[in-house]
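One structure, pasted below without further comment.
Of the protein chains in this complex, one is absent; all others appear in place.
Naming follows writing order (A and B), and every chain is counted from residue 1.
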Amino acid sequence: MYGYLLRRSLGAVIVMWAVATLVFFMLRIVPGDPFAAMLADAGDMEAVEALRRKFGLDQPMYVQYVKWFANALQGDFGTSIYGARVPVQQLLLEALPRTLSLASLSFVIALVIAVPAGLIAATRRNTAWDHGVTVFAFLGLSMPDFWLAILLIVFLAVNISWLPAIGYEPLSAGFWPWLSHLILPAIAVGTGFSAIIARMIRSSMLEVLKTDYMRVAQAKGLRQSALILRHALPNALIPVVTVIGIAFALLMSGAVVVENVFSIKGLGRLLIQGILNRDYPVVQGAILVVSAIFVLSNLLVDMLYSVIDPRIRYDT
Amino acid sequence: MTQHASVPAEEFMPRRVTGWGRFGRLVMADKKALVGLVLLSIFVFAAVFGPLISPHDPNDMAFDMILGPSLAHPLGTDDLGRDLLSRLIVGTQVSLFVGISTVALALVLGVTLGVLAGYFGGWVDHVVMRYIDLQWAFPNFIIAVYLVAVLGTGLVNVIVAISLAFVDDFARIARGMVLSIKEEQYVAAARTVGASDFRIMWRHILPNATAPIIVQATVSVSYAILGEASLSFLGLGVEASTPTWGLILSESRSFISRAWWLGIFPGLAIMLTVLSINFLGDALRDFLDVRESRDY
Partner (left out) sequence: MKKKTTPLTDRQRAQIDADLAAAYDFDPRDPLFGLNREQMSGPRLKRRTVLRLMAASGTLTAAQLLPGMGAVKPAAAAGHGGGTLTCGWSGVAEIQTLDPAQINQVLQFQISSNVLGGLMHINADLVAEGNLAESWSVSDDGTEYTMKLREGITFHNGDSFDADDVLFTYQRSKDPNQSIHARVLNNVAALEKVDAYTVRFKLKQAQASFLTKALERSSGRAMTIVSRGALESMSPSQYGLMPVGTGPFRVTFHELGQGVVLERFDDYYDPERPKLDKVIIKPISAAEPLAAAMEAGDIQLIGGNPIAPELIDRFLENPDLVVDEKPAPGFQSLWMNPWHEHMKVTDFDKPMEELMKEKGFKVRLAIAKALDRDRYLKQAQFGRGTAAYGTINPAMGYYFDEALAETSAQRFDLEEARRLMADAGYPDGEGFPTLKLITTPSGRRESQVVASILKRNLNIDVELLTKEFSVGIEDFDTMNWDLRRAGSGGDYDPDDGLVDWMQSSSKFNGRKRDESKYPFGYFSEKEADALIDEQSATADIEKRRELVQKANKITSDKVACAFLFHPANILVHHKSVNYPAVSRIPGLVDLDRVTLS
């Protein structure tokens, strides 16, 4: 087990290194000079060159890479090349809680929708309920999250003013301000994901209900609701746990898009803005952190899975 | 074991795809699949005959701005006085083109990699698998965003980015299929009669690996369409002269509360296309008895 853990962690580190290195070099091959833009107002080539020197862009690529790597190991990702040139790690630290808040709330919303939907579909198989859930699941999978986000903004926030249309308030500003800013984006992210979970719960519930021990429990005369909630559901959730990794993947890719619609400056917005502006240090930092989240969640889920499902062992 | 829901590829059983007539009957019997087929036919028709059936020039700002749906403009006009239906028809062409071309590219690249890795094993397999594992750790959309970050925007770059993001899915399936097939007797038989490696792969292994690849390709088309729409919406996609669905939505954002049709129809177009492909993909999955494919 520990050997496995060690190997997986090492693998995770290598993946992160590979991603960072690939991105570092690929970003520098493509055209587009951010310094020219910054100095558009000054129009001074000397100043452009001075800045290039300052950011080390005049040096050979491998020198830049070694320096960047050495700094990154110490948690120094450089500074944004625009405006106040805020350190990238500061930007990332500000963005991280926003994205994690959004992802967590989306996850909660997804479960709130998916668990009852999946249960109903499984226990009332082939009824209108079941078909309804199936159709919902397909719609959820097919609906672009940014479209849902726009519709939520226009019809719930703008026309009815129920909830704030955009932005983010930290938890330190109060629970309701934090929650109210996140509800709509979380629905936009969570809906598509809930479709997948609902389908998964449905099929794993069906499997569980077919098992012998459920039949036995049924024969013992347990009440249907107790049977489902206390015995079937926990077992049916085991395979669902395995998709928490996918959950994070999906929630993160959803968040990348939806943060941009709701002007929440999380990791996704940081990444997209960085790309559009060719702000190398920011793009690099954002990709590294987003990647780290995936790699870590993959690792965590594998661990979790081995704990929950005793059939799986990592002794090889 | 990875976190992914897909069944380890080794479990796939080789299976030649036959009996399309039976599939046709299956579609007719399955309401979802039938709806999918009808919807998709409409979109394909619109894409193929776009210029012929398009009521107006999609870029001509000839009309009053922000007109609601009417007989002259069934889906209304946009904020610059262009006919929305005509623009959505062009969008259909782009979406389906991106969807099909990205998946074709991903399929060729991925299957080639996968077959080579599975067939030759050894260091080839090792290198390919390390690459696939690297990409497998991330959702396809994020990879597409990373790639657009380094490639830049524009139609070609978007197609390249999305297809590269899908390569690992196909490579993984193809490799798994090859591994399970290459020990089969008929492959061994082909080898003993002196068939070349290429011939064995092309004539004996590939045809037996098509079922899961077809299912994966179908699902991938719908995700490629969604991916292109999302990238265009974020400003990372195709150019403004090309009215794609994602771009139309992003451009009309600030008019939606006054002109609901500008928000509803482009979104519906994306959703219905993706939905129809998903419906068909589902039927296909049942028909070909492929248990899982990557769903994101």
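In this text, a residue touches a chain if its C-beta (ideal position, glycine included) is under 8 Å from a C-beta of that chain, and two chains touch if they have at least 3 such contacts.
In this text, all values refer to a predicted model and were calculated from it rather than measured experimentally.
Trainee: With respect to the chain omitted from the figure, which of A:66, A:112, A:135 or A:158 is a touching residue?
Mentor: In the complete complex, the chain left out is touched by residue A:158.
Trainee: Just name the one of A:142, A:273 or A:291 that touches the chain not displayed here.
Mentor: A:273
Trainee: Which of these touches the unseen chain: A:168, A:193 or A:248?
Mentor: A:168
Trainee: Even though one chain is hidden, which residues of subunit A still touch it in the full complex?
Mentor: Counting over the whole complex, subunit A touches the hidden chain at residues 31-34, 36-47, 50-51, 54, 79, 82-87, 90-91, 94-95, 153-154, 157-158, 161, 164-168, 261, 263-265, 269, 273, 276-278.
Trainee: Residue by residue, what part of subunit B touches the chain that was omitted?
Mentor: 59-61, 65, 79-81, 153, 235, 239-241, 251, 253-258
Keep in mind that, in the parts below, only the chains that are shown with their structure count from here on.
Trainee: Over in the complex, which subunit B residues touch subunit A? Could you list them?
Mentor: Listed in rising order, the residues are 1-5, 32, 133-134, 137-139, 141-142, 145-146, 148-152, 222, 226, 229-230, 233-236, 246, 249, 253, 256-257, 263, 266-267, 270-272, 274-275, 278-279, 282, 295-296.
Trainee: For subunit A, which residues count as touching subunit B in their complex?
Mentor: Per the touch definition, subunit A meets subunit B at residues 11, 15, 18-19, 23, 26-27, 29-32, 134, 138-139, 141-147, 150-151, 154, 158-159, 196, 200, 242-246, 249-250, 252-253, 256-257, 260, 271-272, 274-276, 283, 287, 290-291, 294-295, 298, 301-302, 305, 312.
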